[in-house]
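With one protein chain held back, the other chains of the complex are shown just where they sit.
== chain A ==
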């Protein structure tokens, strides 16, 4: 890992330890390659009420020039949220996580907040179209998937 990414992550980490916005918690950040975060929705959106979701951040040496790889991970008490942009294997389709939508000014905290608000604003209790097929056949890393952003209303 270049000192570039580590330096930035170290600074982010010390900031995160000083306090996080409500509904976002740091679970582990033992190295500068993979962090775990928990998020929950703050309002009482019935789709997500009472649930906590776990996010895995993976950082490449090019971070923050390159976006981190962010996925939801499933555990006994951490389901994958139902959302038309979130596949049931935890892969998220969000423009700001792709190289086109990403800005190096973004950080772990802003990504968590974006995901939080993405859930808050959602009213469709459904998976993306073709979810089953995708989950069964996808072997690619999220960043290599050619997502086609065709609707920005949700």
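Things to note:
In the analysis below, a residue touches a chain if its C-beta (ideal position, glycine included) is under 8 Å from a C-beta of that chain, and two chains touch if they have at least 3 such contacts; residues count from 1.
One rule holds in what follows: contacts and distances are computed from a predicted model.
A chain of the complex is left out here; the name its UniProt entry carries, from "Autophagy protein 5", "NADH dehydrogenase [ubiquinone] 1 alpha subcomplex subunit 13", "ADP-ribosylation factor-like protein 2" or "RBR-type E3 ubiquitin transferase", is "RBR-type E3 ubiquitin transferase".
Taking the complete complex into account, A:66 is the one of A:33, A:66 or A:109 that touches the chain left out.
Residue-level contact of chain A with the missing chain is found at 4, 7-8, 11-12, 62, 64-66, 84-85, 87, 93-95, 99, 103-106, 114, 118, 121, 128-130, 133-134, 137-138, 145-154.
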